[in-house]
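Notes follow once the structure below has been shown.
Other chains dropped; remaining ones untouched in position.
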Amino acid sequence: MSYQIPQMFSSFQDVIDQEQIIRESVKSSVQNLEQTSRTILALIQTIHQENGVKTAKEVAQKAREMFTTVRKYYEELASKIPSEQYYKYHDHWRFVTQRICFLAAFTTFIQDGRLISKSEVAEMLNVKSERTKDSFHLDLEDYLMGVLQMASELSRFAVNSVTAGDYETPCKISNFMSELDGGFRLLNLKNDSLRKKFDGLKYDIRKVEEVVYDIRIRNLSTKK
Amino acid sequence: KSHKYKDDDIPKTPLMMSFTSYRTDLDAKHDKSERLVKLSRDITIESKRVIFLLHRTTKEDKSNLILEADKKLHSLEQSHWKNVALELHGEDIYLFLRSYTQGLQEYVEAVSFLYYLKHKDLVPLSIVKDSLTFHNVDSGAVTTKTISVEVPIIDFALGLTDLGGELMRLAINSIGVGDFTTPKEICSFLRAFYDGLMNFRATNWQMNKKLQVLRNSLSKVENACYTLKIRGSEAPKELLRDLVSSVSTTTCNTDEYDN
């Protein structure tokens, strides 16, 4: 008996050390993702500038290309997490994943004028869309949070489009956000961070509606 | 709930015997309370769904949605609420109030929201009380002419106060679809509501907190009405009329406008 306990506890220490190593390693991948997402964000911000509206599609294309790096880091991250431990470490990448979903959704709206689906985002990130046994997946709430971040950015884009003399984009944005709002209203949200973020959507919509209103009362949309 | 402890194993001392009977009483209370909490939780979820549904009134056909909400609430009353009434029958309701007040408040919020959409006024307590009164009930355990769920004033008022948030959402969403009347009506109603509540001296920290939230909601609606006024000041009169009359067209169709 005497010899059993020390051996038992040595093996326990191995397990504890192992977990610590994973955690450190996860943090480092997440830092890389954060760095990359910041760079893409900085790129996308340029479309708000004076000539930004004209180059929007170009910028979006560049942004999409930068997802190669994103994919690489998600692959790296995924390789570190045994699938059944996804939720043990989820908090580490929750925030950055939401931001990346926003970037993917924004890019796609600029290029195609439509909402990117969850499975498309997953593909852009090189992760699975649904939880499966052997893979790293995209959490639904992270995707939805990212979509709501995009809506906020779009309302700003509507304002700046007008300043740049583009009166059509605001209308497109307005229609799109109205539809998005309808989608979210189908969800029965709890009183959590998602609900709170969704509550902000109505102000973004109102802002865009005001822009559209300003355009219409001045007959500007016909001027183009 | 079956007890794993076989009663034969319990020593037959007076102490153990009385504790056995205490156990029966405690279990009965906890079980009832547990059932009420579950009912309350389901009522909360369903009430929230009704509220979400009613927010679609800015986008879809109003009267149909109101009918649907009426139906949903009625079925909630006849199912979950009737069960709550049965559970509470013959009890001191204040013993269990904590278990079902959350559901009650959310239900009051839904009912008052629906009532506002219909009548543009505050739902009277009597209407809620009537909805929670059931006649000629015949359940296995209870047969009685009338049973009801007590609605304490404070809990009613707490539910009502939450209405402020929903009306604010409605007001802002309305502007989004070009309806400028609703925000003004809501603004006026919320002011009266806020003034009334401010004079209502029920020292209750929950009330104070909710009153603060109500004030924020009112403030948001006032700002929205301000924006409407400011924006309206620029529109050519005739265009404004067109806009107001075309409330139901949600989207800005550029082509149509070109015509």
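Just so it is clear, A and B label the chains in written order, and each chain counts residues from 1 on its own.
Rule of thumb we're sticking to: contacts are C-beta pairs under 8 Å (C-beta built on N, C-alpha and C of every residue); 3 or more make two chains touch, one makes a residue touch a chain.
This one's a predicted model, so the numbers in the text were calculated from it and none came from an experiment.
Student: If every kind of chain is shown just once, what is the true count of each in the whole complex?
Tutor: A x6, B x2
Here is the rule we go by: only the chains that are shown with their structure count from here on.
Student: Could you work out how far the Cα centre of chain A sits from that of chain B, in whole Å?
Tutor: 34
Student: Show me the residue ranges of chain B that touch chain A in the complex, using the header's touch definition.
Tutor: Chain B residues touching chain A: 45, 48-49, 52, 55-56, 59, 169, 172-173, 175-178, 224, 227, 231, 234-236, 239-240, 243, 250-252, 254, 257-258.
Student: Help me check something: in the complex, which residues belonging to chain A touch chain B?
Tutor: For this pair, the touching residues of chain A are 168, 171, 174-175, 178, 181-182, 185, 188, 199, 202-203, 205-206, 209-210, 212-214, 216-217, 221-222.
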